[in-house]
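Below you will find the structure I want to go over with you.
With one protein chain removed, the remaining protein chains of the complex are shown where they sit.
Naming follows writing order (A and B), and every chain is counted from residue 1.
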Amino acid sequence: MEGETPLLDELEKGRWPSFVKEIKRAAKKNKAALDLLKVQELSYKDKITHWKHGGIVGVTGYGGGVIGRYCDQPEKFPEVAMFHTLRVNPPAGWFYKTDALRKICDIWEKYGSGMTNFHGSTGDIILLGTKTENLQPCFDELTEAGFDLGGSGSALRTISGCVGPARCEWAMIDTLDITYNLTMEFQDEIHRPRWPYKFKIKISGCPNDCVAAIARADFTVIGTWRDSIRIDQEAVRDYVEKGFDIESVVKKCPTEAISWDREKGVLNFVAEDCTRCMHCINKMPKALRPGLDRGATILVGGKAPIVKGAYLSWVIVPFMKMEPPYMEVKELLRKIWDWWDENGRTRERLAELIERLGLKQFLRDIGLPAVPQIVYRPRSNPYVFLRR
Amino acid sequence: MGEVTEELKKKILDYLKTVSKAKNKDVARAIGEEKHIVDKAIAELSKEGKVEYIYLGASFVKLKDST
Partner (left out) sequence: MARTDIGPPNYRDMLPEIIKRNYGKWKYHEIIRPGVLKHVAENGEELYSVRVGSPRLVSVDFIRDICEIADKYCDGHLRFTSRYNIEFLTDKKENVDRIIEEVQKLGLPVGGTGNCVTNVVHTQGWIHCHSAATDASGIVKAIMDELYDYFVSMTLPAYVRIAVACCINMCGAVHCSDLAVVGVHTKPPKIDHEKVSALCEIPTTIQSCPTGAIRRHPDPNIKSVIVREDLCMYCGNCFTVCPAMPLADPEGDGVAIYAGGKVSNARKPPMFSRMIVPYLPNNPPRWPEVVDVIKRVLEVYAKNARKHERMGEWIERIGWEKFFKLTGIPFTEHHIDDFTHAVETFRTTTQFKW
């Protein structure tokens, strides 16, 4: 191995932990990892990828969860001629007991390259690279260990949620329970792709949106509240006495809902002006807390640019209570899927379909009321299709 | 929502014999059943190893071992 990969060896240097060291570590025990290292070195030399997508591979009964991958130079790198990846659905919030992680490690050492991603961008555990014949036995052992595959292709992708009430005082909704509950309810939708394209659900406990739900999910659930934030004036004064620059915080309130009365040492707050952006709460977590009438704002359509451009999710339900068993949200999801599946073209994400047919039509077909919270501002043109 | 019957499954398999592949919604339309129930039946057939999903930019289902 020594000296064979001069370009990658450069990336063993430096202070940030090195993925090259990790591949080399796996390569000591595993021939596929060694070939992976060599293919990567070749890519660094050639400035081009050496992977092809190819035939359909998978496990019995599922239409997804495995990404088929082949090397374009199989003679040179026989150990990675087939190099398929398994997406494994992680526990909500990415909490693990070490015995569960060790089981995955043992299984992957036995059947795969020994290389992983903790985690992929959508949140799956990624088991990187194995041969077709290993997929089924690997999957069987994973399910024995209590794990199952995540989504791929035109299916519901692995649902993710933020750390939520497990370790965050700002969780307005039980993101972990919602993630787990919806995941269990929609196993069929995750494992058997049948829609126009992929569909992502992400759940954030508050408007800080630590899982980027608004940017990356077709169906975005973000915790919020309807009453006033709670202020501990004593704690506010304590911040100020310790030299905290409260003016800099107040100045950035987007709606001027808070102001600092220096004379009286009181933080004034107008609840009806607050748009719950989290700014002041973020800066003074000991003194300011979200309200108690909690639920979620539901938004749809977030996605990256491919094909018709990037979209941030749009508000469709300003407030929904989120209590188990989450019937309202499940029913809404099913209606949306049916509408999209019925009207959508191949590879048309929900946002693109809504833009093509109109948000008005979408709301009407789904049966949601038009309320001003849905838009920034009303239309400026007169082209209304009035239906009398 | 109705139940998946053996009769429904047979109808689906019979239809799939006439095409190389089809989307779930086309199967439902062709045999005149609700999509919900067809989705469910196809999932069961897939677990039984009688049909498989293929992904060609869009998702299709086809009889296993027929090309």
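Everything below uses one rule, namely that contacts are C-beta pairs under 8 Å (C-beta built on N, C-alpha and C of every residue); 3 or more make two chains touch, one makes a residue touch a chain.
All of these numbers come straight from a predicted model, not from anything done at the bench.
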Quick one: say which of A:109, A:133, A:273 or A:293 touches the chain that got left out.
A:109
Contacting the left-out chain in the complete assembly, out of A:282, A:343 or A:361
A:282
Given A:201, A:229, A:249 or A:267, the one touching the chain that is not displayed:
A:249
Thinking of the whole complex, not just what is shown, which of A:271, A:292 or A:310 touches the missing chain?
A:310
In the complete complex, which positions of chain A touch the hidden chain?
7-8, 10-11, 13-20, 22-23, 25-26, 33, 36, 40, 43-44, 46-54, 59-62, 69, 83, 85, 89-102, 104-106, 108-109, 114-123, 128-129, 136, 139-140, 143, 146-148, 160, 162-163, 165-169, 171, 174, 176, 179-180, 183-184, 187-188, 191, 207-216, 222, 245, 248-249, 252-254, 276-279, 282-283, 285-286, 289, 304-310, 312, 345-347
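We take it that only the chains that are shown with their structure count from here on.
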When the centre of a chain is set as the mean of its C-alpha atoms, what distance in Å lies between chain A and chain B?
30
In the complex with chain B, residue positions of chain A that touch it:
56, 58, 60-64, 153-155, 188, 192-197, 338, 341-342, 346-347
Would you mind writing out the residues of chain B in touch with chain A in their complex?
23-25, 35, 39-40, 42-43, 46-47, 49, 52-55, 57-59, 61
